[in-house]
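Following: one structure in structure tokens, then a few remarks.
Note that one protein chain is taken out, while the other chains of the complex remain in position.
Right after this comes chain A.
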Amino acid sequence: MLGEGDSKTEPKAPGGRRAGGRGPERLGRRAGQRRRGEHDAAPRADFRGRRVPSARQAGAGPGRSARFSAPWRPTGAERPRRWPCGGGCSVGHCHPLVVQAAHEQNQVLNTNSRYLHDNIVDYAQRLSETLPEKLCVFYFLNSGSEANDLALRLARQYTGHWDVVVLDHAYHGHLSSLIDISPYKFRGLDGQKEWVHVAPLPDTYRGPYREDHPNPAVAYASEVKRVVSSVQEKGRKIAAFFAESLPSVGGQIIPPAGYFPEVAEHVRRAGGVFVADEIQVGFGRVGKHFWAFQLQGEDFVPDIVTMGKSIGNGHPVACVATTQAVARAFEATGVEYFNTFGGSPVSCAVGLAVLDVLEKEQLQAHAACVGSFLMELLGQQKAKHPIIGDIRGVGLFVGVDLIKDKATRTPATEEADYLVSRLKENYILLSTDGPGRNVLKFKPPMCFSLDNAQHVVAKLDAILTDMEEKMRSCETLRLQPEAALLSPPLGECALLLVLGDPELGSLPSAVAPSFQTFCL
């Protein structure tokens, strides 16, 4: 069993630095001047000229708490609670370095971006280093929703087109414009607008092309091509293809590799742009890369990337990154873009501190390591508990798909709801998502440890075992693992009887159909 601190892979330098880099001299950097967050033995000055010890020195420095020098971990008194990043606390709730950065800046200046300030440009520069070179122009805002709305505006100005292609079950935000492009929302509200076109979610577990398909990436991309063609036949024009790099609300979906590059080709040929919504999944969560879209290949570069949630560890920050061309087209309207709070010195200080912590504590590598371990443990659970239909994930973005029936893969909605309530009783916070509300979503703070993973899975195991003994409300809760592999698939009608059968036990009252989808 892996112990904490072991790593299956060599921790790589997080931040996804581009091959070849930008050259030895960054603009404005005088020789010898250190970038914020660089670790070395020599102290550096902060904005007020105070000598600030480096991380290594911090523990030894007078008046500095020892905890600053080590990766921050919750202390013994705290229960190992886990919540899939509801507030976007990516580096850990109340991380002292992030708090310190916000506090220091709050005491000095917090005003708008119409004045020159170093923080905003420094932050933009640091972000640009994590992205492919052409994504070098930034707009700062306060929420992922604001970011996606701006992305929509940018796409439309740049292309001169209006229509948008989105994925089924997508969620891009709560603003009027984004409800319109979020099937997850509009299906329950105003319905689909004529300028919105929905392509199938590239879900290789539950979608039309599954794990047994020879090339699901191309197959799903062809669906997008079909949608684009039909749009053009109606005389309409595509401004953008909008997709979460890893659809979360859609059920923790990992699009097959190669899908985005193919889609981008179809969309760009039609004069549209590719918008990658990284709000849920950016900043190293996937472990292997800084940005989830990078899983789709080195050569794949979206035209616009939106980021939020984890960017500020809970502070309201968000960002849009795009190309010079898109930015210039937007400028050409002659209309200023001003966001009152976006890009403020405090928000940028917070953003920079989060980047520092991600780097200093090697959280990206950590996510890869703990994520792999978690997947392995969950894989063992899948073999043991037939209700687990699928485990999918990358880094610390994992989904556990619960099913009533192995053949039909019917979502085990009520069972998932019940499981979540039982986990809460055990002081573990989890939520579910997916159109069937049956996918357990794991996207914890990035400091989530191997111990935490072990603990959660142990509880999950115990509860599922209990459900198999006492609840047995669906076929998969009644099958033994060996039986599940050997027995023929059962019809769905058999399942309907279960809920009302007193011999088999009814579901506890906690499982009322009042469950709300959590969309984080």
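Simple rule for what comes next: contacts are C-beta pairs under 8 Å (C-beta built on N, C-alpha and C of every residue); 3 or more make two chains touch, one makes a residue touch a chain; residues count from 1.
The rule we apply is simple: contacts and distances are computed from a predicted model.
Peer 1: Can you tell which of "Ethanolamine-phosphate phospho-lyase", "Small ribosomal subunit protein uS10m", "Serine/threonine-protein phosphatase 2A 55 kDa regulatory subunit B" or "NADH-ubiquinone oxidoreductase chain 4" UniProt lists for the chain that's not drawn?
Peer 2: In UniProt, the chain that is not shown appears as "Ethanolamine-phosphate phospho-lyase".
Peer 1: Which of these, A:P202, A:P216, A:G343 or A:G371, touches the one chain of the complex that we don't see?
Peer 2: Of these options, the touching residue for the absent chain is A:G343.
Peer 1: Counting contacts across the full complex, list the positions on chain A that touch the omitted chain.
Peer 2: 27-28, 36, 45-49, 83, 86-89, 93-94, 96, 99, 102-103, 106-118, 120-122, 124-125, 128, 136-139, 141-146, 149-150, 152-153, 157, 174-177, 179, 185, 188-189, 308-309, 313-317, 320, 322, 327-328, 330-344, 346-347, 516-520
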